[in-house]
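A quick write-up on the structure given underneath.
As you look at this complex, bear in mind that one protein chain is not there, while each of the others sits in place.
Up next is chain A:
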């Protein structure tokens, strides 16, 4: 009978053993940012005390799963034992909505233990188990079956600028309905509630715009962690393609989205790679429209520049960069925002 033990990766010897076991089975990304997010790792040992399986938990995500089926009593038994333990441990923490990243070859193995496929590319796949799942998420979003042209835009809007406003307004002009998905992860200078509120207020006059939360499904820690944590290009490409595939395979068919709108990206390397992945994955079934970025004078309007101005406290130029609703919010909350920055909130990322 195989037994399950905790593996403590802080121990060098354990980590080496764990890493070589995974490497032998084709998992090779041991980027420190990936590894340090791990909350728990378990190992499965056979009667001879050999490592025959492992899996890890990072927040609500199961990752680094590998199993050796050699000398196993039945095929798949070790995998099922391992996933049972991981889902039970997540359940014990009250996390019943769980995700897994894996290679496309293992999609059926996870479906067999109750996971549902969200998106897949040639390199990877992402699955979920539990509720509220993607079906519940999409069911709660208003739908417009009569609309012919429906657009989708994903914004972090940290904060909502005239650039965002231009993108949304253009899409609203060219389409019957525009869905604006606001990034859910709460790691930006402006909180999720604040960003959501500013997008809503800044688009209130556009009758055909629907603002919704992107939850775990669009640019989230689950679908696209490199948006928030620096990572190398290959990883970014892998993640952005998965993020795009969720959008294409799950979201566009239900909401009838025909075009995804993007701003051209001269400033952020990560976002530029994301745009490229979206074009690669979405077209031709979903059109991708990239609008040139709005400028104020010689300056490309960007939320990151707005954050610099907030840090410096020079709000005089702000009126040209953000809508009145965002301007009023910044003026009223300048001290709070500056305190967040001085307390270490990173404003140079996304």
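To be clear about the criterion, a residue touches a chain if its C-beta (ideal position, glycine included) is under 8 Å from a C-beta of that chain, and two chains touch if they have at least 3 such contacts; residues count from 1.
The criterion applied here is as follows: contacts and distances are computed from a predicted model.
Trainee: Can you pick, from "Carboxyltransferase domain-containing protein", "Peptide/nickel transport system substrate-binding protein", "Citrate lyase acyl carrier protein" or "SusC/RagA family TonB-linked outer membrane protein", the UniProt protein name of the chain not displayed?
Mentor: "Citrate lyase acyl carrier protein"
Trainee: Sort through A:81, A:175 or A:326 and give me the one touching the missing partner chain.
Mentor: Here the residue in touch with the unshown chain is A:81.
Trainee: Among A:94, A:145 or A:297, choose the residue that contacts the chain missing from this document, as touch is defined above.
Mentor: A:94
Trainee: Which residue, A:38, A:113 or A:276, contacts the hidden chain when the whole complex is considered?
Mentor: Considering the complete complex, A:113 is the one touching the chain left out.
Trainee: Looking at the whole complex, which of A:5, A:47 or A:131 touches the chain that is not displayed?
Mentor: Of the candidates A:5, A:47 or A:131, A:131 is in touch with the missing chain.
Trainee: Given the full complex, what residues of chain A touch the hidden partner chain?
Mentor: 74, 77, 80-81, 83-85, 87-88, 91, 94, 96, 112-114, 130-131
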